[in-house]
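Here is subunit A:
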Amino acid sequence: PPAASAANDREAHAQALQDVPAAMRSYYDGFWYFSAVLPDPYESWTPPKAPVQFCYNDSYQGNSWRAAALAEYQKLVADFAKAGLAKPNLIVTNSNNNIDVQLSQLQNQIRQGCNVILSIPSSPTGLCAGVQEAHKRGVLFVSVESPVFCKEAINVDFNEYYGGLQTGRWLAQALGGKGSVVMLDGVPGLAPTVARHEAAMSVFAQHPGIKVVGTVVGMWTPSIAKSKMLQFLATHPQRIDGVWNGALMGVAAGQALSQSGRPAARINGFSGSCSFLAYWKQNHLQSLSLSQGGAPALYEAFLVAARMLQGQKPVVNTILYPLPEITDANLDQWYKPSMTVQSNCFADPPDGRAVADSYFDPLFKGGAPLKVALQP
Partner candidate 1 sequence: MSDLAPMTRAPGMDATAAAAIPPLLEARGLRRSFGATIALDDVSLGLAGGEIHALIGENGSGKSTLIKMLSGIVRPDSGEIRCDGSPVRFADPQAARRAGIVTCFQETLVLEELSVRDNIVLGQDGVIRRCRGPAAEAALARAALAELGVAIDLDRPLGRLKLAQRQLVTIARALAGPWRLLILDESTSALDVEERDRLFDALFRYRAAGRAILFVSHRMDEIARIADRTTVLRSGRSVATLAAAQADTPRLLALMSGPEEARAALGQATPSPPTARSRGVVLRADGIVLRPRAAPIALDLSAGEILGLAGLEGHGQERFLDCIAGLAAPDRGTITGGTTRVRSVVDAARAGIAFLPRDRKRDGIFAPLSVADNLTIARLGRFSRAGLIRRIRRLEAVRTAMARLRVRARGPEAAIDTLSGGNQQKVLLGRLLLTEPRVLALNDPMRGVDPGAKHDLYDELRALAATRIAVLLLSTELPELCLLCDRVAVFRDHAVVAVLDRAALSEPRLIAAMFGHAAADDRA
Partner candidate 2 sequence: MMVALRQRAYAVPVLVTVALLLAVNAALNRSFVSPDNWAPILAGATPFIVTALAQAAPILAGGGGIDLSVGPLAGLVNAILVAVLVPRGLDGPLPMIGAALALGALSGLLNGAIVCMLRVQPIIATLGSFLVYQGLTLEVLPTAGGSAPAWLRAASGRVGWIPGPLLLLLVLAAAWLALGVTAYRRNLLAVGGDERAAYAAGIDVAAVRIIAYVIAGMLAAVAGLAFTAVLGSADPSVGVPYTLTSVAGAALGGLSLAGGRGGMLGAAAGGALLFLVQNLLTLAQVSIFYLQIATGLILLAAVAINAVSDLRRRRSTAAA
């Protein structure tokens, strides 16, 4: 079901989408399952003078994805500082997934004089009080790969729903439109889990031959995914033809199947983790993965913020882009021999970007071009 707040804003959503160039609207497909696209809240915002204070309001720092994102941010700010555009210090907070703490940290950052806050909120709604305050005080708030429902924020993301469609379509096609599929979900209650799942389900619903035999909640954690998958297989003797993987759990699913003595099934990747690529390569699988590394995610969000600092205005509050696809054909461009099944990295796009910088041009109006050429 659509998120409650998105439903309220459905009309506004449809209205705002009119401002998105028609050719790019497919990347916004089904996004209202997740959140609403709204007009640019920073329409009348005057960018602060350089040097700008950049801040990072993070919700967790315990994995390599987040670490890569932070490192990318630090590098970009350093580049900006060298050009005299930013203060050299990046103010960083981490709330350990406690949304109340993150909110108070956000409010603190506003008080500390941050001009641009990039944030990965642990809840799409929990920061809204702070986001409103930021907006009121002329602070630019940009969410990174976790859009918030608040009208006052700029969201930069790939479309989770669109990612679910991409992977779901591949799996349906790889199975020839028939067979039994297990859904392997991330953390329940989080919007990306729901959006990805719903999108993939909507694809499978179009294939009468595909039977979804169950959902396993793997929490985006390999050890949990493998345990749950083993328990699932222990109680489901029927043949499993495909596993739809909602990110990070593909290897766990494959190992669980083979260790339970089951024939191999088709499994998609979602995030382009090195681990999955190595597994893919070693076992000569046929698969498809998206690439969703932390560094590119932060780069795209920073790029949007940088454009806005130059006075460019986004056409809507939510900037979405498609994720690059890793396929059997281009796997070798992504895979590196150093990757192993135990690797904990993400395969970054060869040029460090999810999409070409020019992808965003149609989504912005006015303003000046960037003063420095950004390099991821």
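Candidate entries met the following condition: all candidates are chains of the complex that A comes from, given by their letters.
Everything that follows uses one rule, which is that contacts are C-beta pairs under 8 Å (C-beta built on N, C-alpha and C of every residue); 3 or more make two chains touch, one makes a residue touch a chain; residues count from 1.
Just so you know, these numbers come straight off a predicted model, no measurement behind them.
Here subunit A touches just one chain among 1 or 2 in this complex, the one numbered 2.
Here subunit A touches candidate 2 in the complex through residues 1, 3-6, 8, 58, 61, 91-94, 96-101, 103-105, 107-108, 111-112, 122-126, 128-129, 149, 187-191, 193-194, going by the rule given at the top.
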